[in-house]
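All protein chains of the complex are present and in place, except for one that has been dropped.
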Amino acid sequence: MKRSGATSPEGAPRSRGPALAAPRLLGAAFVAGLVLLWQAASLAGVLKPFYFPPPSRLALAFWELAWEGFPEGVRIGTHILITLARIGQGYLLAVGVAIPLGILIGRSSVLDRLSLPIITFARSVATLSLLPLVIVWFGVGELSKVLLIAYGCFWVMLTNVIAGVKYIDPLLIRAAQTLDTSPAGIFVRVVLPAALPRMFAGARVALGVGFMVIVGAEMIGTIQGLGALIMEARTYYRTDISVVGMVAIGLFGFGISVGLERLERVLLPWHRGLESVRR
Amino acid sequence: MTKASRWKDSSLGVVGVLGLLAVWEALTRSGAVNPVIFPPPTAAVAGALAKVPPRDLWEHVSTSLLRILWGFGVGAGLGILVGIASGWYRTLGALTQPVIDLIRPIPPLAWIPMAIIWFGLGEPSKVFVIFLGAFFPVVTNAYKGMTGVDPILLRAAQTMGLSGPRLLLQVAIPAAMPDIATGLRVGWGLSFGVLVAAELIAADAGMGFMIMHARQSGEIGVIIFGIILIGVTNLLTDYGIGEVIRRKVGRWHAT
Partner (left out) sequence: MAKIEIRGVTKRYESEDAAQGLAVENVSLTIEDNEFVTLVGRSGCGKTTLLNIIAGLVEPTGGEVLVNGRRVTGPGGGKGMVFQQHALFPWLTAIQNVEFGCKSRGMPPAERRGSAAQLIELVGLRGSEEKYPGELSGGMQQRVAIARALALDPEILLMDEPFGALDELTRIEMQGELLRVWSTRKKTVVFVTHSITEALMLSDRIVVLSARPGRIRQECAIDLPRPRERANPRVIALYEEIWRNLS
């Protein structure tokens, strides 16, 4: 996949600007510049710190969260762990069921056709719209949040697993057949490995969904967790804490996504080669 | 794919709903599932319509749709502009992409409290959050589409005398359309999810609000009705967008 850097396709027309020596450097400098501008504007009184907490304020707020905790002494570490735990449980539950089920459905055209309407509809249900229902059935505790995350992650993962198993190059299967491989052998040694890239893609998207859902789920009925933190801070007019919470979620979401990408590169070393050749 | 089979596939979602509803109805009627916790669809719908008169219902739905149209409109519009410009002009891209990449991981919903601080409790705060939901997928895909344009196409056009803005408009953008279209579709879906969540958390009208309000009065029927209503609306609008995309892009690009 083309890295979304600022590099244009090879031999791009000169009309689009001078060649950049180090686009990354430029980008980083720009970001740093913006942050400095932000800080300066706040000091100069142009940006009110309440509405746009400057980096200095954010650093202090982070410190406060790390040592004293907010609200009621809950430290940032606890918030982070609780949020991650909720996502983790929901995610693992979803993926754990989606993989075997998806493989089953993907291999059977009957099941595939039967499940398609159900899956299509279930996916169109906005996960968070289930929040009130889940609360009525299961209360405002942890279970509700985990189930909600599981719901969101499940359908995305399922669709991708099914697609991965369904759309395998038939040529590969033919090749395996000419090599005296039994149907079971073909399934384990050809179908599954060939489906892995797609399953990983699904895993990454599902994780993104998990992060999206948890923020909404935590904004109601709890004071622990990053989503709760962001929401609670507002009632105390602590915008600086809200923003720290936002940044924290963004960082973790990004970090875990990168982590998954690294994992994929380790587990599927051949896939990158394929992609770079295809370009 | 023939028109008939496309229609078939898209209406499958609705079929799924009906099928599920039928099973559900049977289960609750026969008493296998406790009808208090899990009211049968017919009772749910009837109850819902009784508790929420059609006029109110229409107000909720239209409020939601208006919000999402505004949010998506601005978000997708800006996203396309920024994405195309960033993809075409390298310097601009070098500046915008890192900033976008840094902000994108923050879920739109996390912006709600700040949005309320900035814009108050009214419409703009919701529209803003929906705007965020639409903006990022659109800008990312537009950028990817633009940077991924096959240089061969550009060179061919240049040999025919095209350059500058004409090259951009007549060759690059059309070539990037499939990715842009994907971005729009994903952005819409995301906007929808954000809309619902935003209405659950901080609103006094709209479909999300309707369900949340029903929870407080314990009216499960209304909740379920609302959930299905939202789902069906999502399906129909997604189908609509899909159709438009297919007509514009689908002929030459098999998605």
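Order of writing sets the chain letters: A and B. Residues in each chain are counted from 1.
Everything below uses one rule, namely that a contact is a pair of C-beta atoms (placed from the backbone, for glycine too) under 8 Å apart; a residue touches a chain by one contact, two chains touch by 3 or more.
In this text, all values refer to a predicted model and were calculated from it rather than measured experimentally.
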| item | value |
| --- | --- |
| Where the missing chain makes contact, among the chains that are shown | A |
| Touching the absent chain when the full complex is considered, from A:Gly77, A:Pro100, A:Gly185 or A:Gly255 | A:Gly185 |
| Option touching the unshown chain, where A:Pro55, A:Pro193 or A:Gly255 are the choices | A:Pro193 |
| Positions on chain A where the hidden chain makes contact | 169, 171-172, 174-182, 185, 189-190, 193-194, 196, 268-274, 276-277 |
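We adopt the following convention: only the chains that are shown with their structure count from here on.
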| item | value |
| --- | --- |
| Whole-Å separation of chain centres (CA-atom averages), chain A against chain B | 18 |
| Touch list for chain A against partner chain B, complex | 2, 4-13, 15-20, 23-24, 26-28, 30-31, 34, 50-51, 116-122, 124-133, 135-137, 211-212, 215-216, 219-220, 226-227, 230-231, 233-234, 239, 242-243, 245-247, 249-251, 253-254, 257 |
| For the chain B and chain A complex, residues of the former touching the latter | 9, 12-17, 19-20, 37, 87-91, 93-95, 97-99, 101-103, 105-114, 116-118, 140, 143-144, 147-151, 154-155, 158, 163-164, 167, 192-193, 195-197, 200-201, 207-208, 211-212, 214-215, 218, 220, 223-224, 226-228, 230-232, 234-235, 238 |
